[in-house]
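First the structure, which I've put down as structure tokens, then a few questions once you've had a look.
A protein chain is absent from this complex, but the other protein chains hold their places.
And then chain A:
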């Protein structure tokens, strides 16, 4: 270490001050992040390892290492064919709920968010209050009243009972609203209007491309929420053939504790693994939009 020309206080040369590009290292933070990684990755590893075991070796081998037999393929085949292949049925149900529900919710959020951000109309503060209020109410609290309402309409135990409530995403709407407000310059809209674009064209061709990161973000939020949704289908659906994967896997798991029921833990585990794969794929595919989406919203003026 050479002399302290720069600073009068210290004889040692100071380190370069931390900047955005070269953040300061913090041992504590590293340890904490490390713990978080372990916390989130270990269950995943456990899941992958145990999906390779048969029901028998599942119960007789160490949880975090492989058993002697490797039954992943058998397990997958059995999962897909057990009980007349009901797993595939659940998978397609989940996809339906995600595409129709989360997809619809995203479209509504984009339309609504755009309107709220870029147009002035009577009652806007009231809408704002309602949306903020709705974000604060947990879905679980609304589930039973929603059930009673749907029951009146004769819609319980139909796919609509899951899709329609899913369409409403106050949080998504709020996010799109903020995103629209920040990422579409009014000047740009004015310019397009002066150039003669009508409102529809303005929205579709000028604004929508700018909103892409936000749309992906909201779509991902809605997808994950719908993919994992448990409580709403639980109270709305009674027909096993309408179950999403979450309900179906729980039903399988419960079999083990039913009088005379068959324990199929290996299928539950393999099924759980299969269930998260589509989500992982979607995340990987949309990752770059998602990342730019998060930063985009934050750097605009």
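Quick note on the criterion: a contact is a pair of C-beta atoms (placed from the backbone, for glycine too) under 8 Å apart; a residue touches a chain by one contact, two chains touch by 3 or more; residues count from 1.
The definition used in the following text is that contacts and distances are computed from a predicted model.
Novice: Leaving aside the chains you can see, what is the UniProt protein name of the one that's missing? Options: "Multiple sugar transport system substrate-binding protein", "Carbon-phosphorus lyase complex subunit PhnI", "Acetolactate synthase" or "MinD superfamily P-loop ATPase".
Specialist: UniProt lists the chain left out of the view as "Multiple sugar transport system substrate-binding protein".
Novice: One chain is left out of this view; which of A:31, A:59, A:111 or A:188 touches it in the full complex?
Specialist: Selected residue, touching the omitted chain: A:59.
Novice: Touching the hidden chain in the full complex, which residues of chain A are there? Just list them.
Specialist: Chain A touches the missing chain through residues 56, 58-60, 144, 147-148, 151-152, 154, 156-157, 234-235, 238-240, 247, 250-251, 254-263, 265.
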